[in-house]
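Omission of a single protein chain aside, the complex is shown with its protein chains in their original locations.
On to chain A.
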Amino acid sequence: MSTAALPTDKPVRVLSFSQRLSKWDLKVSPYLYISPFFIMFAIVGLFPIAYTAVISFMDWDLVRNNGTFIGFDQYIWILQQPHFWTALRNTFSIFLLSTVPQLILAIFIAAVLDRNIRAKTFWRMGVLLPFVVAPVAVGLIFNVVFADNFGLINGILGDLGLPGIQWHKEPFWSHIAIATMVNYRWTGYNTLILLAAMQAVNRDYYEAATVDGAGPIRQFFSITLPSLRPTLIFVIITATIGGLQIFDEPRVFDQFGRGGAGQQWLTITLYLYDIGWGQWNFGRAAAMAWILFIIIVLIGLINLLITRSLVRDEGRRGAPVSRRQRRKEVAR
């Protein structure tokens, strides 16, 4: 190329139409691609959330479909209701009875599945089977299992000469029954998540630990559990968000769906439904929804802190293994 051609070339760098189109394409396309999601999301996701906050400060008139501003009155009303505190107690009770045993079981089953078993896919599918059954269906099935008269469990107890349990009268036993439904549906799901995390652990650690004479139980507590930390945090946060919203199972626990004659299994969302679509008070229902959200955020944060500190201790105990591991590596 001759240098003489350059000066004439330089100043006239006109973009062709297709080049300009391409530039415009590059700039606009990303926004175009996210817009279907964001437009829908704004209408059915973001607007309702914001508007719930507005309604919660109002006395909503169902006939005229608008409200008058009354400040924090709806929140105060809810906090003064004994039913709210009962519902809060029941929700926590069911949440604890479902989350804690479920996670322990899930870790245990995942550890068993993590071994070098035959027919892996079959067993993995087996634990996931309950996941495809609708919560309402699970509720109806276990409702019969836990029926006060002639239910499966009370029948077996009767055969053993034991008195039947009043599943639908005693708050504690109704919580056990509902927590069993939740555990039935979700244990397998969480097992698979934890199993995936276990399989991601570097197998060299176990190798080194075996060589050093650590038994399977020691290996589990010193290697497996600390490695599960991020996954455990994820699972616990998810379980918190889902568990505190529980509605389907308590709703079908009897044919009336109002949490029992004495509010034995009334949960927060069940109460929200009753305020909103039983008493038709949308202002109070909206305030209830915000209270539920605040509770979920608070409990989620507390769980995050607890899990972090608990599993961090395990991590410290796990540290010597990696040191030994390094030593072994050097010896090789």
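In this section, contacts are C-beta pairs under 8 Å (C-beta built on N, C-alpha and C of every residue); 3 or more make two chains touch, one makes a residue touch a chain; residues count from 1.
The rule we apply is simple: contacts and distances are computed from a predicted model.
As stated in its UniProt record, the chain not included in the shown complex is "Carbohydrate ABC transporter permease", which appears among "Ligase-associated DNA damage response endonuclease PdeM", "Molybdopterin synthase sulfur carrier subunit", "C-type cytochrome" or "Carbohydrate ABC transporter permease". When the full complex is taken into account, the listed residue touching the unshown chain is A:Thr269, out of A:Ser98, A:Ser174, A:Ser227 or A:Thr269. The chain that is not drawn here is touched, among residues A:Thr68, A:Gln166 or A:Thr210, by A:Thr210. Residues of chain A that touch the chain left out of the display are 22, 25-27, 29-31, 33-34, 36-38, 40-41, 44-49, 51-52, 55, 65, 109, 112-113, 115-118, 120-121, 123-138, 140-145, 147, 150-152, 155, 184, 188-189, 192-197, 199-200, 203-204, 206-207, 210-213, 215-216, 231, 234, 237, 241, 244-245, 247-248, 251-252, 255-257, 269, 272-273, 276-277, 282, 285-286, 289-290, 292-293, 296-297, 300.
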